[in-house]
Each structure stands twice: as structure tokens, then as C-alpha cells.
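What follows is a short report on a single structure.
Note that this complex is displayed minus one protein chain, with the remaining chains in position.
Naming follows writing order (A, B and C), and every chain is counted from residue 1.
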Amino acid sequence: MPQYSEKVMEHFRNPHNVGEIENPDGVGHVGNPVCGDIMEMYIKVKDNVIVDAKFKTFGCGAAIATSSMMTDLVKGKTIEEALQISNRAVVEALDGLPAIKLHCSVLAEDALKGAINDYLKKTTGKGLPNWKPHED
Amino acid sequence: MPQYSEKVMEHFRNPHNVGEIENPDGVGHVGNPVCGDIMEMYIKVKDNVIVDAKFKTFGCGAAIATSSMMTDLVKGKTIEEALQISNRAVVEALDGLPAIKLHCSVLAEDALKGAINDYLKKTTGKGLPNWKPHED
Amino acid sequence: MEKAYFDYAATTPTHPEVVTAMLPYFEEKFGNPSSIHGFGRETKAAIQDARLKVADLLGADQAEIVFTGSGTESDNFALEGVAFSREKEGRHIISTPIEHHAILETLKFLEKRGFKVTYLPVDQYGMVNPEDIKKYVNDETILVSVMHANNEIGTIEPLAEISKVIRELNINRENRIYLHTDAVQTVGQIPVNVNELGVDLLSLSAHKFYGPKGVGALYIRKGTKLVSFMHGGEQERGRRASTENVPGIVGLGKACEIAKKELPVWTTELTRLRDKLKNGLFAKISDIELNGHPTLRLPKNLDVSIQYVEGESMLLSLDMEGIAVSTGSACSSGSLEPSHVMLAIGKTHEQAHGSIRFSLGRLTTEKEIDYVLEVFPPIVERLRKMSPLYKGVK
Partner (left out) sequence: MEKAYFDYAATTPTHPEVVTAMLPYFEEKFGNPSSIHGFGRETKAAIQDARLKVADLLGADQAEIVFTGSGTESDNFALEGVAFSREKEGRHIISTPIEHHAILETLKFLEKRGFKVTYLPVDQYGMVNPEDIKKYVNDETILVSVMHANNEIGTIEPLAEISKVIRELNINRENRIYLHTDAVQTVGQIPVNVNELGVDLLSLSAHKFYGPKGVGALYIRKGTKLVSFMHGGEQERGRRASTENVPGIVGLGKACEIAKKELPVWTTELTRLRDKLKNGLFAKISDIELNGHPTLRLPKNLDVSIQYVEGESMLLSLDMEGIAVSTGSACSSGSLEPSHVMLAIGKTHEQAHGSIRFSLGRLTTEKEIDYVLEVFPPIVERLRKMSPLYKGVK
């Protein structure tokens, strides 16, 4: 049972970038109801830069906060920069997560990679090399 | 651990008939340090009637109270009457004893019988038939 | 911020009269009940007085009550006590999949030590069918343990019928089957009588009905064979070692005394408030369903599954408004699995993850119910807007 940081609660209370993007350039969809967390991430890309990102999440406080933080972090980043954002970066930006909630940050990383994969497939015909979501 | 009746405590506080009788007509000696209780009972007999009884006891509250009560009960009784006084009569006269203390009343009965046995031996040459103290 | 506590099934505030009853036993009447001197006799008498009150509430004899450190200890004591004292007669135990962890984990421990456990099926309300016991019983069966009411979904099990079935079976058996019930959620909350239920062993915990935390009791019917769980001194007639928690035991006694008096009022009032809450939520929130039995349930309990939203996020959102509830979602349990109870009654993972338990108590007010009805529907709405599962529904 988690003790969340103030930062996590802030993002949970007022999550940034909630919603869908119409005609997105990439969509990532990860998780399933069995594990209790589902994330959808939408990105809009212009000149190789992520100009907008939004999410929809079914999940716990940590799932919502990591989604919110991840969308914050990627905005304005190039695709290459965005791919460097690890789940650990999200956790740090949130001032930490309880151990049993770390998997939520992995999910957020997966959702982003999924969206980028989708974007690359659409634009280059090839997705991220060897990419598939983590097993839960 | 015992919860004593008021009557037991009365006899413990102010035991009756403590001491020895000089030139007793009978002495009973029962118990041993291993079991934690030792009783000595002295009787003075006149015309087959116990005219005096005294005791010395090493033992717990119940041991002292039962000794005191037993000496009270036998005084004025004939030998035959005295032999009818069971440990249960002592317990009743004391308004009961905790279960783990019942053996003290048995000891008091034994001490009395021992004294009577001694008296009979001295006077008739024969003790109580088949008498020996209870095993502890 | 307004505060509204709806988690009485998790624990209750100690009743002020209980605290008052306990207080003298800390500084003033502090003797060890095993001591012979006056300080000890005083507290020994206090424990005995408490024992009478517990026995009175249960319709038991005082000699059948053993004080323990909690509901969990009572459960461990009952199961291990029977198992280890009767293993030569048989090593088979029957229970249910919806028991509290205090039962389930103890059964697992016993399974590792050579015992076999069969879990009775339960229906969609979590209800056991007493007749099933006949199917699962075998020559080795020494114990049946079925909880009196479920802590999560509130369903009350047919204990009297279960004990009837067992009594019939026992007629033709050499190794009598004992019946234990975990009544942690019922004692002090609905009428519980050990003879009407026909149980041999019954666990209770003080903090679930306005007594203090850290004290419980085990009812042990006369003649029931049971080895000690806590080994040591001769306390509790040699059945439970350790210096007695005198203030706690006195508090438990007082809680039983109060419950005995107040129970009828609590039951009617909680049923009324709970139903108001239920009707209000069902009117204001779509795609919501009740978990547990519609009528044979604890008056205090309202457990619902709300589709498209996850339990912890609802719980935290309610917490931000000062409302305390509980959830069967994995996310709150410290494990990654959602409530075993929800899964056992055939709910989907999604339903389990979306479950919220409101449990009411003697201090619950009409105003608190209104507050939840005002605050909760917009929370659900807001979280649903965020939920990818809700899309198709809009």
C-alpha cells in the first residue's frame, strides 16, 4: 500500500495532457484489465519533434501520475531524445514511487515507445527495432 | 495461583493453636520439603477426648490455614469423632480452597491421623489399621 | 475539509466508554494478573469480569472464552490448535476461498506441513452451499472453517445450516468434525450466539466493534481438543500464555457490554443509512453493480463495482475530499493480484479492480451519506473521462 510523494499527488489531482489527439501521428496502447492498468498515449510530431502528447489511463494513482509526467516530459523533444526517456527518469521527476508501483512507470515508458513505434511505422514503414512492450 | 476465601485469610492471619504441646499424647508428622509443605500436629487426650491440639507448619497460606482449622475442629472431639473429620470437612469450614491447594487439606487430615495413630500406638500398642499418609 | 469515515470494516474508533474503562489499568491498577498479591488479584478480577461480558454477548460459558492478541491470532490458534492436536485422527480441513488472509495463509502453512485443504465452492454472492460439505468430507476431515460474514462483500454465511450438516455427519464418525467460524466481522455488529450457530470455535477481534486494537478472543466449546498456539506461562488456564493485556481485555469486555445493549439500534440505523447510500449511488452513477448478497449481508456493508474506473484512483480521489473507503483493487493490496474474494465469486479482473467498499458504523451520519452522494458521482465522471475503457460507452 503506497505512500505517494507530493509530486505524484499533484499530478494525480491535476493530471496534465488528459485526452486524445485527433488525427494523431502515433498511438501507443499498453496494459490490460487483468493487471489493472491500461494506458493509451497519443503523439503529434512535426519535423521530428513531438509537439503534442496526450493520454488516457485506467489505473491507480501512480498510473495516472506517470502518464501525466511522461506526456509532460516528451513534449518538445525530438524522437531520438524522447526515446532516451526511461521509466527511471519519470520516477525521478515524480520524486519517487513506492516499490510496488514501479511497474506503472514501466508502463508509461512502454506507452510512449508504442506511440513512437506507431509513428515510425506510419512514416518510415519500419517500427522501432526489436520493440515490444514489457511483460507484466 | 490461589484466590483464598476470607475465612482462609483469617486463619492465615491469626492461626489458632500454633505451637507444640509439651508431653503430647500423640504427634503426627507429614509432608517433606520437596513438596513444600510440612505439618506437625500435637494432641493431648483425656478420657478418649482430644482436649488440646497444636500444630507447626512450614508451608503456604492454605497449609497454615488448614492446620489451624483442623486443630480447631478436633478439640473436644472423641478419637472416633476426630477420625471422621475428612479433609473435605476442613475445606468446607474454610469456605473452600483453590483446586491446586486441596492437597493441603489432605495433609492436615494426614497430620491428624498421624497424631491419633501415634496416640493409639502408645496407648494400645497398635496404631490405626492400614494407616499410612497419602502419597504426595 | 469535511471528514467522512466509511471504513468501519477495516477498523473502528474506540468507544469513549471503552477508553474510560481501560484507563485505570495503565498507571493505577497495573498488577500482573498472575501475581498472588493484591496488585495481581485486582487485575485478575478485572479480566474475569471482562470474560463474563464476552461470554454473555455470545451466549457462551465464561470458561469457554480465551483472550488473544487479535482476530488473526484467534484464527491461527483455532486452525493450528485443532490441526496439531488432532493430526493423528486426520489431516483434512475444509474451508472456503473467500476467507480472510488470516485463515487462508494459516491453511497454506498447514498445507506445507502435511495437511490437505479443500475449498468449498461459493456462488456469485459468495454464499456456501451447506450440502456441499457432504461431497467434500472424507475420513480424514477434522475441521470445517467457514467465516460468519465476509469482510469485503458483506455476505453472511449459513452457519446454522452448516453446523446442522456437520452434526449429522458426526453421528456416524469416530473423529468428530469441528466447526470453526471467523466471526471477526459479525461479533458486536449483528447477533451472534455460539449455540444458535452451533460452532465449536469462534474468532473475534475487539477493534472491529469499538474495542481497542490488539486484543481478541477465541470461543472454545467445552471438550474441544486444541493445543496452545502461544506456548509459555499458565495464563488463560494454560491455553494462551503471556502476561494478559489487561487494559485491552477490559476494553474488549466493555465493548461487548455496549454492543449487547446497542446492537438492535445500530442494526436498524445502519441498514437505513446503507440503503440510502446504495439507492443514491445507483441513481447517480451508471454501470455500477452490487457485490455480495442483496439481502443476506452485513447492515454496515455496501460493496460496489464501478465500470471503467480503477479502485485506487477512486479511493484516492475520495480521500482528497476527506472520505475514507476501501477497495478490492490490486493496486491497494501490496500485491499485484486483486481481491481473491472478487475473483472467487466470479467477477472479472476489471470488476475487481473497480470495486469500492463503503462500510458504515455507529457514528455515521445522514450528512456524511449526503456528502458522499454529492462528491462521489463527479469523481467517477472525471476518472471515466480519463479512462480508455470508457470511450466506446460515451
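Here, contacts are C-beta pairs under 8 Å (C-beta built on N, C-alpha and C of every residue); 3 or more make two chains touch, one makes a residue touch a chain.
Here the structure is a predicted model, which is why all the values come from computation and not from measurement.
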Touching the left-out chain: which of C:S35, C:Q62, C:N170 or C:T224? C:S35
Given the contact definition stated above, which residue among C:L159, C:I285 or C:V325 touches the chain not shown here? C:V325
Identify the residue among B:I21, B:I50 or B:A63 that touches the chain left out of the display. B:A63
Contact footprint on chain B, counting only the chain that is left out: 1-2, 9, 12-13, 15, 18, 29, 33-40, 56-64, 100-101, 103
Spell out, residue by residue, where the missing chain touches chain C. 5, 7, 10-14, 16, 18-19, 23, 26-28, 30-32, 34-40, 69-73, 75-76, 84, 100-103, 105-106, 108-109, 113, 205, 207, 212-215, 227-228, 230-234, 241-248, 312, 315-316, 318-319, 322-326, 332-335
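Here, only the chains that are shown with their structure count from here on.
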Of all chain pairs, the one with the most contacts is A-C
Need the CA-centroid distance for the pair chain B / chain C, whole Å please. 56
Round to the nearest whole Å and give the separation of the Cα centres of chain A and chain B. 91
Just give me the whole-number Å value for how far the CA centre of chain A lies from that of chain C. 40
Name the residues of chain B that each touch 2 or more other chains. none
When you check chain C against every other chain, which residues touch at least two of them? none
